[in-house]
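Report on the structure given below.
Here the complex is missing one protein chain, while the rest keep their positions.
Here the chain labels run A and B in written order, and each chain numbers its own residues starting at 1.
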Amino acid sequence: MAFTLTNEFKAKADKLRAGYPRPDAALIPLLQELQKDRGFMAEEAMDALAAYLGLPYARVKAVVTFYTMFNRAPVGKYHLQVCRNISCHMAGAPGLLARLREKLAIEEGETTKDGLFTLSSVECLGACGAAPVMQVNEDYFEKLDEKKLDDLLEDMRHGRLRGMAR
Amino acid sequence: MPKITIDGKTLEVAKGTTVLTAAQQLGVHIPRYCYHPKLSISGNCRMCLVEVEKAPKLMTACSTEAADGMVVHTATDKVKAARRDVLEFLLINHPLDCPICDQAGECGLQDYYMDYSRAKSRFAQADKVRREKRRVMGPHLVLDNERCILCTRCVRFCSEVTKTSELEVMERADHSFIDAKEGRALDNDYSLNIADICPVGAWTSRDFRFKQRVWFLKKTPGVCLGCATGCLTEIHHNEGVIYRIMPRPNADTNTWLCDPGRMAYKAAQAGDRLKKGVIKNGLIDLEPALREAASRIDEHHEAAAVLGSPWLSVEDNAALARFAKDGLKTKNYSFDFDPEQGIKDGILINKDPAPNAAGARKVKAAAGGLSFKELSAKVASGEIKVLVAEARAAGLLKEELKAGGARLIVFAMNRSEIPAGAYATLPYASYFETPGTFINFQGLERRTEPTAAAAEGVKPLWAVIGKLSAYSGGSLRLESAQDALKGI
Partner (left out) sequence: MENILLKDKVAGLDGYFAAGGYKPLKKALGMTPADLIEEVKKSGLRGRGGAGFPTGLKWSFIPKDGQGPRYIVCNADEGEPGTFKDREVILKNPHALIEGMAIAGYAIGASRGYIYIRGEFAAEARLLEEAIADARGRGLIGANLLGSGFDFELSVHRGAGAYICGEETALLESLEGFKGQPRLKPPFPAVKGLFASPTVINNVETLAAVPTIIEKGGAWYAAIGTPKSAGTKLFCVSGPVNKPGVYELPLGVAFRELLEKHCGGLKEGKKLKAVIPGGSSVPVLTAAEAMAVALDYEALAAAGSMLGSGAVIIIDETQCMVKLLQVLARFYHHESCGQCTPCREGCGWIEKILDRLEEGRGSAADIDLLCSVADGMKGRTICPLADAMAMPVLSFVKKFRAEFEAHAAGRCCPPEPAGKH
């Protein structure tokens, strides 16, 4: 099935492009916008965007593969991104990751069968004073310990986390 | 104009000249991978690091502009160490493919390793990053990402020269690799240049792969006859077999070479190459074929016509002109070719697909003759009973021949060239086998040199015409290409 950009997206795109003297500068914001729809970047979506912007497909693909926030496969409803860098490491990030692996029965990069959780380890999230830190979708959860992590998982399982943007 | 000193030699250079170019002018070679004179500067390979006095760090010679009073050293311990280290970094993840790699013998990694390193490997074979190997990327190329050193010459070529932008470096760090769109062939008209500019064996030519070790190849300067641009080429051959055609960069015409031009040698070595004559679709020995053709021409001496060809050399056109004037003594001949010429794709490919319209016109200037239009009209009206022409030029009169019913005697190299309805076909030597002069769209005269011998009995066209003339009882004798040029 061919991927088509919605008129709503095109309207947003035109607005975003107007913010730059060269419209292709809006590529990254546009990709972010596009990812909101499906949660990941399909080749067809990149192709459609490339055609819409009049850019070579290879450039769009190169940008998508360069930046870590573009998901190249579907992710769960909650994308758990545990910081593994130095301050979080010292504050127990490896333990948190191990606990998540065990409780969710998945490895990093995998999604639970019910489609609820994807587990990733990520590099420094820039909140080292509140280590260890985990980003879930776009929200930060700081100063985590095992209890807080367990409660958070329960809240997510029961849909009690409100207003979380994807 | 800045004065720069490199390894003790001082030189005045134009403003904007880089250290690398200035060094080249002084005969100092600075090793490089990503730098290419016809592509933008990328500065990524770090092989060209040199020491510039007063600069705190080593500088890339490819991107550093010469400044007045700049003092550069290219062979200090610091520079040598940097080259050794950069080479080591390039080699750690490079596969040990050399024995089966087509690039072996002309590989930037091998060459510079011998020149600047010769260090033992400190990297475990098992630790090497694995990438995709042997991926067919379009009609002409195979990509081996494991061999790639990510110099991005190919990426820049496709974005800056062909402006097709098929390629990009995907991902980052040591797991980055060259990629194009899934399912889309890398089929721009210049794709084989990528195999040339790739400094390692990542991009190889599907046509050339595994055919010949490069150190066995002999190199003969050539001229591309694929169109009126007349690019200079280098023909790589061994024991009479051509293996590939490469561009011979020159300021007048070309740095690159198009893919069709590179493949032109194929016809000369094709299985349907003619060694004998063809009469009414039947192969017969050359001598009886020549006699038969001569007899048919003799039948209609005054009503015979000769057409020159923009695909033939000046010498062979001259031979045709002399055959008409001094052999047949007919006024029915034309060397009038004036097609629209000029680069049609902004790169190299000419609007005129024939290599020598200007050369044919040169013969016309000396020998006169009918305009192409006049000859066409005569052929169409039936006034001409026999037409002698080169196969592709005869194709220009296809409709007229049908209308007028003249008997067609053609010269062809390959059986596939023979026009439908030709009465007699006589083979001749290609310009890979015999020298010839061609004049390109800029008016530049260029001469081909033979790289291989023609099959036994197959002669240059002027010689075939000489024989035809002898058999048809005329007094014209052509013993050499020089004879053909007499009076022309």
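Assume a residue touches a chain if its C-beta (ideal position, glycine included) is under 8 Å from a C-beta of that chain, and two chains touch if they have at least 3 such contacts.
It should be emphasised that the depicted structure is a prediction, and the values quoted were computed from it without experimental measurement.
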Of A:L5, A:I28, A:A42 or A:L161, the residue in touch with the unshown chain: A:I28
Candidate in contact with the missing chain, chosen from B:D127, B:E239 or B:E456: B:D127
Residues from chain A at the interface with the omitted partner, ascending: 19-22, 24-29, 31-32, 59, 62-63, 66-70, 84-87, 89-92, 94-99, 101, 123-131, 135, 138-140, 165
On chain B, residues whose C-beta touches the chain left out of the figure: 41, 43-47, 49, 57-58, 60, 63, 82, 85-86, 88-90, 92-93, 122-124, 127, 129, 149-150, 169, 171-174, 176
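The definition used in the following text is that only the chains that are shown with their structure count from here on.
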Chain B - residues contacting chain A, complex: 159, 164-172, 179-182, 184
Residues on chain A engaged by chain B in the complex (per definition of touch): 43, 47, 56-59, 61-62, 65-66
